[in-house]
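Left out: one protein chain. Kept in place: all the others.
Presenting chain A:
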Amino acid sequence: MSQTLSDLPLWFLFAVLTAGVILAVLRPLRRKRVAGGDDREVTLYRDQLAEVERDVERGVIEPAEAEAAKVEVSRRLLAAAEALEKERAEAGGRKGLSGRGVALAISIAVPVFSMALYLALGSPGLPDQPFNARMAAPVEQLPIDALVLRVEEHLKADPKDLRGWEVLAPAYIRQRRYDDAANAWSQAIALGGESAARLAARGEARVFAAGGLAPEAREDFRKAAALDPHEPRAQYYLGVAEVEDGKKDAAIARWKALLASAPGNASWRPSLEAELARLENPNAPRANATMSNAPGPNAAQLGAAANMSPEDRQKMIEGMVGGLAARLEKSPDDIEGWLRLIRAYGVLGKKPEAQAALAQARRTFTSDKAALARLDEAEKALP
């Protein structure tokens, strides 16, 4: 049905439907007018008279009562027959409304009314968007939610695909499905073993899910730090844990060590420095700090996202990407930022933008071989 229908223009279908309805409704008006009055009522009373006879036979009514009942019915029958006579006599001399006038009025009023109301209410420009057809669209055109669904489908079929889980987990974070993200990291850990990066990422997902540092999250960070003392997220959150436990000095020492060992252009450096400053001097202005690979949305944004419709959320993600791009315009020497932007464009299906960002990043880091290598890798990873 959808194949044949979608080949026809919408307005043509509307016109056919309207015309068919009008033709059907107008048919009686073209008929020749017969004299009014019908004998259905008379027929019915005749049947009732016969029925009284049958009732007597079945013993539902006494014969004497039946006579009285027949008189009643006969009275009605006579009245109906008389009315019918009168009706037929009158019908000849009566003039009806002009059939042509009524027909004309209907054939103008119905299409005008329906068109006006439909244009006010409908969305004629929007095609159908059945789920299967949308999922069959090229990857670049799929929104992030669709990508997530696809990866989920893929993982249902092949749950042993480590890379699938590692792609899915950050996407869940972006969709604010923190529990799912933590589970996805658990799957990845089960398949690929415990690595500092995976443990730290799971810990962070658990922090987001619980809205605080739950015991399992702390455990994750402890293990991650044990595997790789330079894992920045683990160190950061362990510091947060120490602050919560009242061990402020330990936290300060930990973060200072982290900053000392971190590359100078790490994207999270400014926010951590600000947080450190606030810790050392509580009166300093508060900075927003999370330790995701980069500054994430702040608490207000998160709260807003929870109440958003999916498409608004999508817009917000795109807005955040836009913000990142604007920031990189101003301070371009942030390789982490560029990589994140390129990856984000890839996930959002914006291939030209991703290519443009790649080109710009390559121009910025022409002399930095390590950065160029990472950009090459990012290009390969694009969907």
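The rule we apply is simple: a contact is a pair of C-beta atoms (placed from the backbone, for glycine too) under 8 Å apart; a residue touches a chain by one contact, two chains touch by 3 or more; residues count from 1.
The rule is short, and it goes like this: contacts and distances are computed from a predicted model.
Novice: Please identify the absent chain by the protein name in its UniProt record; candidates are "Heme lyase CcmF/NrfE family subunit", "TRAP transporter small permease protein", "YCII-related domain-containing protein" or "Daunorubicin/doxorubicin resistance ATP-binding protein DrrA".
Specialist: Listed in its UniProt record, the absent chain's protein name reads "Heme lyase CcmF/NrfE family subunit".
Novice: Which of A:Asp47, A:Glu219 or A:Glu244 sits in contact with the chain that's absent?
Specialist: A:Asp47
Novice: In the complete assembly, which of A:Leu78, A:Leu104 or A:Leu117 touches the absent chain?
Specialist: That would be A:Leu117, which touches the missing chain.
Novice: For the chain that got dropped from the picture, name the residues of chain A it touches.
Specialist: 1-2, 5-6, 10, 13-14, 17-18, 21, 24-29, 31, 33-34, 36, 38-41, 43-48, 50-51, 53-55, 58-62, 65, 68-69, 72-73, 75-76, 80, 87, 91, 94, 96-97, 99, 102, 106, 109-110, 113-114, 117-118, 121-124, 126-134, 142-143, 145-146, 149, 309-311, 314
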